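With one protein chain withheld, the remaining protein chains of the complex are depicted in position.
Right after this comes chain A.
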């Protein structure tokens, strides 16, 4: 019937779909509900908070204290519920350092979604976003879902990148945008869930079903982070 139903009947763990479509895959397990596998990758300069965002999402905790640089890439799983369907997110946390770039490149093409982070208190990390987007266009799948995140929104006093600048850049590239805080948890869950929803809809969309609009969804859900301090 639909692509999704074809997939459900297929027990292969990784099944590439028709060209141009999202290559998400589905495994069937007799004891658990059907699970959709999605690969998500966190990208951005060193020390923008990629690992912290991931830990906040995965364990609901904040990695305070010392900065621990990720070595190479780090792979973790988290199962989330999207509209009563289990979605297993396989999340690649990458090292921001330049010397790991070649390893990161090798795993770009497997990712269906990319979370691209900058640090709102660090201008160079924002300026590098264009370079990151160029790299993404070179290595990632053509229809990859990209989301731009301005992290550390709790640190209002040290902010150097305005929220409007982030919005403007995101608009220019046509990608959804929000500001997150791994420390308070603001918008972190939403970022991952919006991506999971988008990909799930792409994989399971019925012909007559209305298209999932990730931009609208985010706008309706997101907390205007730091609204009190921004004024």
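We adopt the following convention: a residue touches a chain if its C-beta (ideal position, glycine included) is under 8 Å from a C-beta of that chain, and two chains touch if they have at least 3 such contacts; residues count from 1.
Note that in this section contacts and distances are computed from a predicted model.
For the chain that does not appear here, its UniProt entry gives the protein name "Vacuolar fusion protein MON1 homolog", which is one of "NADH-ubiquinone oxidoreductase chain 3", "Mannose-1-phosphate guanyltransferase alpha isoform X1", "NEDD8-activating enzyme E1 catalytic subunit" or "Vacuolar fusion protein MON1 homolog". Across the interface with the omitted chain, chain A contributes residues 46, 51, 55, 58, 68-76, 93, 95-100, 102-103, 106-107.
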